[in-house]
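Note that one protein chain is taken out, while the other chains of the complex remain in position.
Letters A and B mark the chains in the order given here, with residues in each chain numbered from 1 onward.
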Amino acid sequence: MTDANATRPRTRRDAQFDKIRDREAALAGTRQHTARFMSKFLNNRLAVVGFVIFAVICLMSLFAPLIAQHDPMSPNLRAIAKPPSAEHWFGTDKTGRDVFARVLYGGRVSILVGLGSALLSAIIGVIIGVYSGYVGGWLDWIAMRISEIFMSFPQIILVLLLVAILGQSLLNLIVIFTLTGWGGIYRMARARMLSIREEEYVQALRSFGLGPARIAYKHMLPNALGPIMVNITLSTAAFILQEAGLSFLGLGVPLSIPTWGNILNAAQDLRVLEQNWWIWLPVGATISLFVLSVNFIGDGLRDATDPSQQG
Amino acid sequence: MANEVALTVNGLKTYIYTNNRCNRALDGVSFEIRQGKTLCIVGESGCGKSVTADSIMQLLPTLSRIEDGEITYHGPDGPVRIDQLPRDGAKMRAIRGKEIAMIFQDPMTALNPVYSIGFQIKEMLKYHTGLGRSDRHSKAIDLLRSMGIPLPEKRVNEYPHLYSGGMRQRAMIAIAMSCNPRILIADEPTTALDVTIQAQIFELMDTLKRDHGTAIMLITHDMGVVAELADDVAVMYMGNIVEAGPVGKVLRNPVHPYTRALLESIPVLGRGKDQEIKAIPGQTPDPYNRPKGCQFADRCAYRIGACDQMPDETQVAPDHRVTCWRYEEFAADAAE
Partner (left out) sequence: MQPNDPILKLRDVQVHFPVKTGVFKRVTGHVRAVDGVDLDVRRGEVLGLVGESGCGKTTLGKAILQLVRATQGTVTYSGEDGETELTSLDDAGLFRFRKRLQIVFQDPHSSLNPAFTIFGSLEDPLRHYGVKTREERRKIVGDLLEAVNMRRESMDRYPHEFSGGQRQRIGIARALSIEPELIVCDEAVSALDVSIQAQVLQLLMELKREKNLTYVFITHDLSVTEYLCDRIAVMYLGKIVELCDAEDLYANTLHPYSQALLSAIPVADLDKKSRRIVLQGDVPSPVNPPSGCPFHPRCRYVVDRCKTEVPELRRFKSAKGEHMAACHLIDQPLAEQPLRTESP
C-alpha cells in the first residue's frame, strides 16, 4: 500500500491493523457501544461457562432428594460394586449404595463446607483487615501477629491438632477451615487498605470529619471487593479439595455422611482403583469440574473488576 | 555546519492499534531538525508529542505502525530512511544512541536500577565506540563531570537510586551524550523536576547546542520553556502540527487560533495580578472519536463550515506555516 511499508515485509499483524483501521474509517462519527459490550462479554466466555457449571452442580446438589432415585446411605446387598446401568447411573459402591445419589448428596456437604468456610473466613478477614488496615496502630499490630501465628504454623498439623481436640464433625471442619483460612483474606484486605488509604478521596473524607469505621467499610471496602471476591472463589475451591483430602485421610467429616471426600475415600483400596473405576472417577471428575468452574468465575471477576478494563 | 538539516520528517502518520481500536495518534506531521538549533514541539497532553519522538527512535509500542510518510536522517554517510528500517535491526540499533539519542521524562524508568550509572555509560561506549576499557572508564567520569555531577570519581560507581531526581536526569543526559550524537531528542526532560533543577538542565542543553552543534528536539507542554530555549517551534494539536516557525514569529504573531488561545490561557510571570487569562472552552476530543476536519474546530471561535474538512498546510512566510482555513482573517483580527 504505502511506500513506508514497501521495503518492510507485510506481516499478519499488518493485515489485522488494516482491518481495524478500515472498520474505524467506515464507522467514523457513529458510536457502537453495544457491539463493544457484547464482544467484551464474550471474551469472558470461560467465566460464563464456569458459572453455568457451578450453577448446575449447586442446583443438583440442592435438589438431590428430587433427583436421586436412591438413598445415598442405605446399602443394597443385591447390587454390590455394580458398574453403571440405567438403574444406577454411576453404578454402586462396595456396600451397594448408589454412587450417583452419593455424589449429589455429597455435594451438599462439600459445597457447604467449601463455600461456608470461604465466606466465614472472608467475613472475619475482611472485618478485621479493613479496619485495622485503615486505622493502623496497635490494633493492626496485634491482628498481624495473630494471623502470622496461624499462617506460619504448618496447616496440616494445626488441622490434626484441632481435630484431636474438637473431634470429627461437619461443623468442626468449617471451624478449622475458617481458623486457618481467614489469615489470607485478612492480609489481602489489609494490603489493599494500606494502598487505598493514601488516595486523596480518603483524605477528603477525613477532612469532612467522617468516622474511621464509616470511611473504611463504606467508602474504601467497595474498592477492595474485586480481589476479595476472587479470593473467596479461590479459597472455596481450595477448601473443597482440602475437605476431600482430610476426609480421605479420615480426619474430615465422619465416614457415614457422604461427602465428595468420603466417596473418594473408597479409592484408597487398590482393587477398587483398578477394577471399579465408576466408584471414584465420577466424583473425582465432579470435584475437578467444580473447582475448575469456581476458578473460572474467579478469573472472570478479576478481569471484570480490573480498572484498566473499565470502559 | 550550523543550519545543516539533520533530520526531516515528512507527512508522518503513526496509528496505534491497542484494544482493537485505531488511534490516529499522528496524522500527517512534517518538520525538520537543524544542526545547532533547538526545535521545540509544544502541545497539550495526548496530542502526539511522545509518539513523534518514539516514531523517530523506532521505539513505538508493538501495536502501532507508521502508516505513511518519511523520516529521513541525514547522517555523515548520506540520508537514511529511518521509517524503512526494521525496528530492531542492526542498522536501527547503530543509529539509536550513536547518531540520535533520547532522554525521557522519568529518568528512573529509563535507567536500569541494577547497574551502576558508570556501567550504563560504559556499556554505551563499548557498543558504539572502539575505546578500550580504561579509556571508557575515564570518559565516563569526564562525562559525569561535564554534566555537573559532584565527585564524579565516586559517583560513577553508584546506583541510580542513590542519585536525586535532577542528578538522574543529568546522568541520563551523560549516557545520551556519551557517543556525541548529532541529534538529541528530549521528551519532557524536566516535567518531573523542580524549576531550579530544570534551570540546571536547560543550562546544560544550551551548552551542548553551542559547543557540540547538537541538533535538539525538545518536547514540552510549557510555553515558557519554548520562549526560553527554542529556535524553532512546532505547535501540535491532536496529531497535527497546527503552526510552526521561528520562535519569534510564532510567539509574537501567532497565526493559528490555537496557538493564540494557548498563549492567552497561561498567566505570565511579571505581568502582575491584573493580567487577563482566557480559558479555551471545552476540552480536547476523544482520540477515538476525532472531529473529521480541523481537530480544533469544536473549541475554535473562528469556525466556519469549511472547517469540517481538514485544512491544508499553508506557508505564510518561507519559514512559517499554519494549518487553518481562516488564518488570514484571524491574523488580521489579531493585528488590530
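Definition applied: a residue touches a chain if its C-beta (ideal position, glycine included) is under 8 Å from a C-beta of that chain, and two chains touch if they have at least 3 such contacts.
Please read all numbers here as calculations on a predicted model, not as lab measurements.
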Chains still shown that are in contact with the chain withheld from the display: A, B
Candidate in contact with the missing chain, chosen from B:Leu262, B:Cys294, B:Cys307 or B:Cys324: B:Leu262
Which of A:Asn76, A:Gln155, A:Ser169 or A:Asn223 contacts the chain that the document leaves out: A:Asn223
Chain not shown: contacting residue from B:Glu4, B:Asp194 or B:Asp211: B:Asp194
Options B:Val247, B:Cys294, B:Cys307 or B:Cys324, residue touching the unrepresented chain: B:Val247
Interface with the undisplayed chain - residues on subunit A: 199-201, 203-210, 214, 218-219, 222-223, 225, 307, 310
Touching residues (missing chain, whole complex) on subunit B: 44-45, 148, 150, 164, 166-167, 194-200, 202-203, 221-229, 247-248, 251-252, 261-263, 265-273, 275, 277-281, 283-284
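Keep this in mind: only the chains that are shown with their structure count from here on.
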Distance from the mean Cα position of subunit B to that of subunit A, given in whole angstrom: 50
Subunit B to subunit A touching residues, read off their complex: 15, 17, 20-22, 65-70, 83-84, 86, 288-289, 292
Complex interface listing, subunit A residues touching subunit B: 2, 4, 6-8, 14, 16-17, 20-21, 23-24, 28-29, 31, 39
